[in-house]
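In this view, the complex is presented without one of its protein chains, the others remaining in place.
Per-chain numbering from 1; labels A and B assigned in written order.
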Amino acid sequence: MNRQQISIVVQISTIVGLCLFAWFLIVTTKANLAAAGMSSGLGFLDEKAGFDVAFSLIEYSGDNTYWRVFLVGITNTLLASVIAIVGCTVIGFLVGIALLSRNPLTAGVARVYVETFRNVPLLLNILFWYFVILNLFPRVADSFDLFGIGFLNQRGLYLPLIEATPLGRLIMLAVVVVTSIGVFNYSKRQTEVTGFGIFRTGWIALISCTVIALLLWIGVIGAEVEMPAKSRFNITGGISIIPELVALIVGLSIYHGAFVAEYVRGGLLSVAKGQSEAALSTGLTDWQSMRLVILPQAMRVIIPPYISNNLNVVKNSSLGAAIAFPELVNIFAGTSLNQTGRAIEIVLMVMAFYFTISMLISLVLNIYNKKVQFNER
Amino acid sequence: MQSQEAPKTNDILLEARNLNKFYGTFHALKDVSMELKKGDIKVICGPSGSGKSTLIRCMNFLEIPEQGDVIFKGQKVEDSTKSLRALRSQMCMVFQSFNLYPHLTILENCTLAPIWVNKTPRKEAEEQAMHHLERVKIANQASKYPNQLSGGQQQRVAIARGLTMNPEVILFDEPTSALDPEMIKEVLDVMISLGNSGQSMVCVTHEMGFAREVADSVTFMAEGQIIETGNPDEFFTNPQTDRAKDFLSHVL
Partner (left out) sequence: MNGKFMSFIRGLYASPFSIAMTLFWAYLAFLTIPTVVNWAVINAVFVAEDGDGCSRSGACWAFIIARFDDFVFGRYPEAERWRIIVAFGLPLILALSSLIMSQKQRGKILFGSILLFPISVLLFMYGGVLGMEVVETRLWGGFALTLVIAISSIASALPIGILLALGRRSHMPVIALVSTTFIEVARSVPMITVLFVASIMFPFFVPEGVEVDKLLRTIIAVSLFAGAYMAEVIRGGLQAVDTGQYEASAAMGHGYWQSMRFIILPQALRISIPAIVNLFIGFFKDTTLVLVIGLFDLLNMVLSATSDPKWLGFEVEGYVFAAAVYFIFCFGMGHYSRHLEAKQKQR
């Protein structure tokens, strides 16, 4: 047989083998489901879920369907992930730079931080924040009063809910449009003048964050505010940030921050020493040479592992299930699965969600790599 | 599966017939033909990128030509495991970058293929390997690892490794280009003594001294084509084409 023939035979037998395997799985699963008197399919998604979840960004009550539970899980997973990504980025860059500090104490503390949290399981980290630190907080009856605008207790952090009126929304929109145009033009001009691409992207992120914060504040001009109120056993009104969310975010940020710090350190070290000396010799200050010369070059090394780190954050947010934070795995692969018994459908849906996220993140990574390659030519 | 019988010209060992090789749209070999008789020593030279490596890599099917045939001992070479094994176990190749196996000792480098390809008993394989290592004057280093040897020594081991398969033909792809000048001679000496012992070889090399001393013919390639072929003395003193003249004036 020549190589092509062998190759065809091998491939066909692989396909046949996989089909047989799938067929076996389907047949046995069907038999098992029939024996247990269960049906299959996604019909259950239209059924009423009948349980409450502790925290949701979107409207949800026990009267909603399992499909809605799926969406609540996804939004909560994404919420926790996004905040944790911001958290671990901030921590990671600060600690990463600190690792290379010329002050030995700063470098030492940063090193201890990185080694400690990289080498201790994330689950332990999260459980610690949830069960130990939370215990130190007061009960509902003895809630901390936060200057009259909110409360802090074992059940979480209660803050005023700010709901924009139509006028407030209009103002927000206008400000967003105007500032974005302004920021864009400014940074474009800056890029033309200085030629530093990173200058643009780095500051756009920073400025837009500030702008969003400002907007929230400006939005209050035309907004209705609902203050949380304390009764004997409970706190009503306002928005509550549940401790599960806080523990999850803190644990994820600290753990992944340690990894990001190492990527940042590696990236900074990859920039030749001559570069910073050259920059300093032209009269740039320490901070300027870091910002304009070192970081932009280091970014090429930092960004690829940083992007995969963010995928890991999304995946690891599933550990929220262990402290009953209502993210996807907890309320869908947990509660919903227990109630409906639809193990196969539910686990596959959950996996499909993570797979989609992963593909999106790899797409971003590929685009970035292409861009870098292009710029290097 | 089936090998067509090529017309028998009894003493032609290896023949390339109208080879064409493409890398994507790039035409790397353009209708190249060449034949090697038993005991022949052929030298191929030409500017970098002219397709010399591609040609000799096609001859042992490291690259598979899109068109044309390679005929070895009257059998057309096919892209099948059996045909390739038959071809490669009787033909060996020496690379510019040695390509010794860094994780194996010199002796193991030389016994791996005899044991596993030819199924020679280990003991016998080791004896033969030592014999070939002696031929290239490196038997005393047999238990060392490749990275403990100099470039010239490594290349001699690579030649010995090839010899262990008792090849009908040895293909050399610029065996001395990666070597320091003082090491070139030790490798060339080995090649010359091989040539004098009647070994058939195809050598891509720019070592004119070697070509003059042992080569039966010199082939000059450029841009994927054979431009001219002649006996060494004629070629070096009086090349027929401008291309070759130009090339020689740069090399010599």
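Here is the rule we go by: a residue touches a chain if its C-beta (ideal position, glycine included) is under 8 Å from a C-beta of that chain, and two chains touch if they have at least 3 such contacts.
Worth saying up front: this structure is predicted, and the values here are computed from it rather than measured.
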Q: Could you tell me which shown chains are touched by the chain that is not displayed?
A: A, B
Q: Give the residue, chosen from B:Q75, B:S97, B:S193 or B:T229, that touches the chain omitted from the document.
A: B:S97
Q. Of the residues B:T25, B:S48 or B:N147, which one touches the chain left out of the display?
A. B:N147
**Q.** Omitted-chain contact residue, chosen from A:L57, A:V132, A:I149 or A:V177
**A.** A:V132
Q) List the subunit A residues touching the unshown chain? A) 7, 10-11, 14-15, 18, 25, 28-29, 31-33, 35, 101-106, 109, 115-116, 118-124, 127-128, 131-132, 135, 311, 315-316, 318-319, 321-322, 329, 333, 337, 343-344, 347, 350-351, 354-355, 357-359
Q) Touching the missing chain, which residues of subunit B? A) 60, 62, 81, 84-85, 88-89, 92-93, 95, 97-103, 112-113, 116-118, 147, 161-162, 165
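Throughout what follows, only the chains that are shown with their structure count from here on.
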Q | Centre-of-Cα separation between subunit B and subunit A, whole angstrom | A | 58
Q | Residue ranges of subunit B touching subunit A (in the complex, touch as defined) | A | 1, 78-81, 83
Q: Enumerate the contact residues on subunit A facing subunit B in the complex.
A: 1-4, 6
